[in-house]
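Encoded as structure tokens, here's the structure I'll be asking about.
Taken from a larger complex, these chains appear in their original positions, while the remainder are omitted.
Chain IDs A and B follow the sequence of writing; residue 1 opens each chain.
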């Protein structure tokens, strides 16, 4: 099993969720994060003080899934989240050893 | 703002009577002393002015800003606050003079003159008439009270433009709009002859012995009574600004929403209000401040002021409940936003009626206005797909029309209204007698005139502004939010 973890632009969430659903993924967890990368930030000015804001708001999506579904999920996310502009984000795939569903105690493939 | 000049002939005929009364009461003191302001009136007008400022900042800023998304919250606050500041200056430079301060000049039915530009000649001792004979208030108090109306009206418009219009475009548009649309319309409705001037002219007429003197006196009287805005002369009733403020800004907002186009993602993404807490605070402060707006519009502190106060209270209560119950029935849940939207709709609707209706009439008006506005913001808006982001059309324009028309009905004494009772009601025959058809025609005239002049005029101004500086930010800027792109700030750094 894998965890597919994607960093995307916030307004792409609905598109990504729909693409994942279409790809057969029916659960995910989303976190508000701040990203630093090539995309340049902006300057904020508060009276005398100017701040270069380098961290930009992003969303992190985590999806646990069977390994064979991972490529399709990555593809679904990537195509739904793409705008072509810098800062579109990343998709990472990390190994997942075990999964449990708390409500039922189901495990691994049954749990996700 | 309850002056109701009737047609000129009615005036003239009626004034003889008034003259006689005036003469008899003034018999002992021919050179009657100029009236001085009552300090209770002055205190009330200053309090009212502060209350109306509070409606704009922080009231309207919060009501609107809370409904925006976080990334545009500051842009709303900035727009409201900067509009208030800009109009305050324009009002002193020329607005007051052409709208209300100097009702002379060749086109006096449509616009005043520049005699009081830069507040020339206004001193702490200057006074202006109220709606009662022999009662005056300091001109500075009157000037600043009316200034606060000129401040909030254009700020309402941004409800139609929110979250997608450049700050520079808004400031330029409002500068033009307030100068070319608000000041004239305020003049049409609220520029009226002072009761004491009418009485004095009538007295002179009655006292005129020779035909020549009579003719001269008559001419003087005519000139006094005709130095009023054309809607005022038409007998339209608008106590505190149903047409001038709400229909006017509401239609300008709708036209803006259409011309600027919908926000990116409109109809697809959800745009939940970023802080209904702020919206609640804003609605509450609007309510509190609106007592200055409506009851202050009586220009003095008497029983009629208290009536306007009561109407402002109860129409709001009724409309808040009414919206909530409609929503409860139609949508299954009574929301807080519905409740406070109803309150604002009630405040809007009662604005023109506040000095004319009785409390029971005001309650009925409140009960009626909310379903109408609810229908516009939840059915009509979706059906036609325009993006009136903060519902300035659905609440202010529609609520204002409802109120303006209802005023024509509720003023009827049979329905608990005060009747056509002010100082103009001394005329022959039916003058001063309430007549439904006549009154509704007068009301309709004001509504239509405002819709047309403001609607068309605003459209032209938007186009001009678009040409000059561009209305809309770049899509990336709109995505990122106007707070950062227009103002270089974020509202919250928790």
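Everything below uses one rule, namely that a contact is a pair of C-beta atoms (placed from the backbone, for glycine too) under 8 Å apart; a residue touches a chain by one contact, two chains touch by 3 or more.
Bear in mind that the values here come from a model prediction, so they are computed numbers and not experimental data.
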Full complex expressed as chain labels with copy numbers, beyond the one copy shown: A x3, B x3
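Everything below uses one rule, namely that only the chains that are shown with their structure count from here on.
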Of chain A, residues touching chain B in the complex: 11, 14, 42-46, 85
Partner chain A, residues of chain B touching it in the complex: 265, 268-269, 476, 479-480, 484-485, 488-490
